[in-house]
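Note that this complex is displayed minus one protein chain, with the remaining chains in position.
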Amino acid sequence: MALTEPLVREDFVVQSSPDVSPPKWHLAHTTWFFEEFLLAKNSALYKRYNPEFGRLFNSYYKALGPHWLQSERGVLSRPTVDEVFNYRRNIDEQVLAHLEKTVWSDEMAFILELGLNHEEQHQELLLMDIKHNLAVNPIETRYSSTSLPRASTVKTEWREFAEGVYEIGDVGDDFSFDNEKPRHKNYVYPFALSSTLVTNKEYLEFVESGSYLKPELWLSLGWSWAQSTVHKHPLYWFKKDGAWFEYTLHGVEALDLEKPVVHINYFEADAFARWRKLRLPTEQELEIYLDANLSSEDSQFFHPTDAAAMRGQVWAWTKSPYVSYPGFKNFEGAAQEYNGKFMCGQFVLRGGCVATPRGHSRNSYRNFYLPEQKWMFAGIRLAKDLK
Amino acid sequence: MALTEPLVREDFVVQSSPDVSPPKWHLAHTTWFFEEFLLAKNSALYKRYNPEFGRLFNSYYKALGPHWLQSERGVLSRPTVDEVFNYRRNIDEQVLAHLEKTVWSDEMAFILELGLNHEEQHQELLLMDIKHNLAVNPIETRYSSTSLPRASTVKTEWREFAEGVYEIGDVGDDFSFDNEKPRHKNYVYPFALSSTLVTNKEYLEFVESGSYLKPELWLSLGWSWAQSTVHKHPLYWFKKDGAWFEYTLHGVEALDLEKPVVHINYFEADAFARWRKLRLPTEQELEIYLDANLSSEDSQFFHPTDAAAMRGQVWAWTKSPYVSYPGFKNFEGAAQEYNGKFMCGQFVLRGGCVATPRGHSRNSYRNFYLPEQKWMFAGIRLAKDLK
Amino acid sequence: MALTEPLVREDFVVQSSPDVSPPKWHLAHTTWFFEEFLLAKNSALYKRYNPEFGRLFNSYYKALGPHWLQSERGVLSRPTVDEVFNYRRNIDEQVLAHLEKTVWSDEMAFILELGLNHEEQHQELLLMDIKHNLAVNPIETRYSSTSLPRASTVKTEWREFAEGVYEIGDVGDDFSFDNEKPRHKNYVYPFALSSTLVTNKEYLEFVESGSYLKPELWLSLGWSWAQSTVHKHPLYWFKKDGAWFEYTLHGVEALDLEKPVVHINYFEADAFARWRKLRLPTEQELEIYLDANLSSEDSQFFHPTDAAAMRGQVWAWTKSPYVSYPGFKNFEGAAQEYNGKFMCGQFVLRGGCVATPRGHSRNSYRNFYLPEQKWMFAGIRLAKDLK
Partner (left out) sequence: MALTEPLVREDFVVQSSPDVSPPKWHLAHTTWFFEEFLLAKNSALYKRYNPEFGRLFNSYYKALGPHWLQSERGVLSRPTVDEVFNYRRNIDEQVLAHLEKTVWSDEMAFILELGLNHEEQHQELLLMDIKHNLAVNPIETRYSSTSLPRASTVKTEWREFAEGVYEIGDVGDDFSFDNEKPRHKNYVYPFALSSTLVTNKEYLEFVESGSYLKPELWLSLGWSWAQSTVHKHPLYWFKKDGAWFEYTLHGVEALDLEKPVVHINYFEADAFARWRKLRLPTEQELEIYLDANLSSEDSQFFHPTDAAAMRGQVWAWTKSPYVSYPGFKNFEGAAQEYNGKFMCGQFVLRGGCVATPRGHSRNSYRNFYLPEQKWMFAGIRLAKDLK
């Protein structure tokens, strides 16, 4: 709710691309998750707040019946924003009342924790989607009135890691998603990772040297994508009177060359690495790297400002397709549709970003997107093989 | 503005299909028309209210520069509804101030009159679009709280007209669009038109006898359309527990068999006529028919209720493609794009509907839509040849 | 069969666009027409040559059951070309045997005549399709080894016609299609038609003055088309080292500026006329014009060479949508699908072309195509209103 405070009513309604959801949909969907998985599952007598909400706010759980088409979420003026606020308040109260008067089963405790983690994921999506909604509009609108600081120039070093069998995945001392489990052994060859994220300066050189027109730099599907897009640059960059600018949640700023590049897709990350005669890291390498480095501080901004940070600035694309770990089991029950069924065609990203809620990410955390998607806060940390 | 009174803020923003525009867009576009064609054309010194509004609220006037894509009007949360209200107030005041202090040229007087007629057209579109926006939403919402009356059974007669050369087109005593001119002679063969509009009862029989599955009833393109659609019935009909209902701006009602059928496309109108071994009228025949009949009263409802009315209930599809009359000239200036460039691929409808503003329609008035479009208040008046 | 003599086996099989059919398909389809409408209709005992051929070679007669998708005709290697030749021979023999031993009913006589006219239509389509198939291939292939003559410069005059009621449509002394009937009266305003077809010289000026980039010259749908196409010129023109060439059935030649322009669509014809501040004729005007002029000689070439010819060089686009005449009746029986169901979305062309078989066309003959289609031998004869 706090994240939506800068919005006016109209901002809650629009959906500026099929990937984006209207802010009011996020608010209703995360509440529906508690209503459906917790209140309704808990009691056969439960009377739903509004029988249509299941259809409207179920995202993709086929076991729960038909749901509204994702790409059509922006055509719904009703329920109004106020009605969604009431819905949230009502379900929150019912959940809290339940918490007080009931002995919670393990399953209920799990759903409560899952629901909170789920809501945290949607907090990040909310910021991604608000950014997209505001950015497509020629009427310039700032989400945050704070100005972004200029970034300092950072020095790049290679952090080296030795060959061997490493343990990968959830260490088990706290909540984690099913896709992070089980912890398992992985044979890793000697590698090095850059101490810094790729900056706008580096990426601009890639752009301006005509890389989007050189097929030898691209995967086959990436080349098809690069030819089909007119925007041969990161999502929120634009050129005006010969100068580059970037739309951020803090408003438009002249492109700051020392900030990390953000909002590029897998094809672009992969082509950039090839252009540099390096490669993207695997997800195992990034997990090992994150384990070996102290956490960086959380960002105070809704935009990456520090290319030297270890984590929490931009999600780093990895070359690892999103697949199950050896011995993987889906969550039980309706939550089985949470992660496993998406293990096809996507790539893993690691490390969190400025939109990720404090405490939501962890070293074993696996984010995943399709290779053509750009609206996430995604950037590049380069890797190389060591002999 | 009065037509939008039943709406909440969220209703102003959404666009439930590419053909539909958000209500706030209609409000801004019709005001932009006055700002652009009247204030800005009138004075080179004119400073636009907001320089971005031209791009956002120009519909299709290529001579005025690039404009926002029609299908993407619903992704714009800004300007807000209140900002649009302010825009309307501001431009209205400027226009009125101008009216008082200036001697108006003929051209300006024409633009003022055209702008008012343009706004009347958008009043009808506004109702069509509000209806579509509310109807796609499973949360049932009424635009009007009035209940619709039951329709009475009407008796059908054939009104006969003699062969001869008829004068067709604008009679010239008031404003008319360029597409109604010039008045011209047309050779017409003897024909008869039904005194009543086709009713839900008649159309339901067409639906339930499997007509959407019989290729012999359809035009070739109509058959392709009929096979591709899952909704083999008028746009706002639906079946629930074996009974037919219809969504209206007055809420859902059990299908009233005596009301005129409405929200069908050209293909359906044409197939229905063929099924009845009759045909659709030409636009000339309908104009002759309207000339020969006294005007009916305006509807008090936002839905057709009287199949015996001569006009003003539903637009009647004609078999006439929308083309220019002999000697046709486009309006001059930017308004040349108003009508002429759409004379390809569309069919003419005649007679006005319940959403048409009082006084906007006339006997020579030519409405036009693509053969697959259904969201207008369009119905059927049957014709036949007389030997 | 004679028209396919220049082809090699492989040429009979390919389909270079969804509109085009493989030559062997034309050969089989026109024979199937006789088998199905004549032999099979004639006797319940008739045993079809191959039971699969109905499905494969029915074009669009829904009453005769499911048929192969038009756009997939080029995926069929079988029946082979020799098998199609055998099929033609066999059905021809059966038809001839039948002719000798039976007293023919009126219906059978009609079908025989219709089948022959149908085959003549496919002779023209065959040439259009062969041209397209050969033209898309970078391996240059000539259909005819004859060289085209250079065209002479022709002088343009305006032929004037008086206002009045004219009789339009089939005069009734020979075979005609249902769409040419009935003969009927039409009120026509005074007009003039050009004595010459638009030449490559005139059209080249239109192309090179940037007309494809000027929205004010185009219909709304035409402008969408013009923006979407990369080929902003007649279908078989191409530019090489700064010079224009044209692919013809007689091979590639340097663009001959005095030849009639050919292979343009309705949008281009309409925009050209607007650019010249003239208009396209109506189909009635062209029929009156053809009636008033002596027939020109048949072309000896498969490409238009004479801009001064009255007819038989290129089909002239008219501004008339393809609709039924007053009192129109479809052919009876299965042939009812021949013409009437296509009366939506197409425009009429008049006058025949170099690919039309001698004797197939006539003054009342109505050809029709979609406004975006270009592969016909279609060109422009300009018209203007007379006060």
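Lettered A, B and C in written order, each chain numbered from 1.
The working rule: contacts are C-beta pairs under 8 Å (C-beta built on N, C-alpha and C of every residue); 3 or more make two chains touch, one makes a residue touch a chain.
Computed from a predicted model, the values in this text were never measured in an experiment.
Novice: Over the full complex, note down every shown chain the hidden chain is touching.
Specialist: If we consider the entire complex, the absent chain touches A, C.
Novice: For a quick check of understanding: of A:Ser145, A:Ser220 or A:Gln300, which residue touches the chain that isn't displayed?
Specialist: Residue touching the absent chain, from the options given: A:Ser220.
Novice: With respect to the chain omitted from the figure, which of A:Pro18, A:Pro149 or A:Gly327 is a touching residue?
Specialist: A:Gly327
Novice: With the full complex in mind, choose from A:Val165, A:Val230 or A:Ala243 the residue touching the hidden chain.
Specialist: Residue touching the chain left out of view: A:Val165.
Novice: If the missing chain were put back, which residues of subunit A would it touch?
Specialist: On the side of subunit A, residues 60, 62-63, 165, 184-189, 215-216, 218-223, 266, 270, 319-321, 323-324, 326-327, 336-337, 341-345, 371, 385 touch the unshown chain.
Novice: Spell out the interface residues on subunit C facing the chain that's missing from view.
Specialist: Missing-chain contacts on subunit C: residues 8-17, 50, 52, 55-56, 74-81, 133-134, 136-139, 141.
One rule holds for everything that comes next: only the chains that are shown with their structure count from here on.
Novice: Which chains, if any, touch subunit B and subunit C both?
Specialist: Chains touching both subunit B and subunit C: none.
Novice: Determine the centre-to-centre distance between subunit A and subunit B, using the mean Cα coordinates as centres, and give it in whole Å.
Specialist: 45
Novice: What positions in subunit A touch 2 or more of the other chains?
Specialist: none
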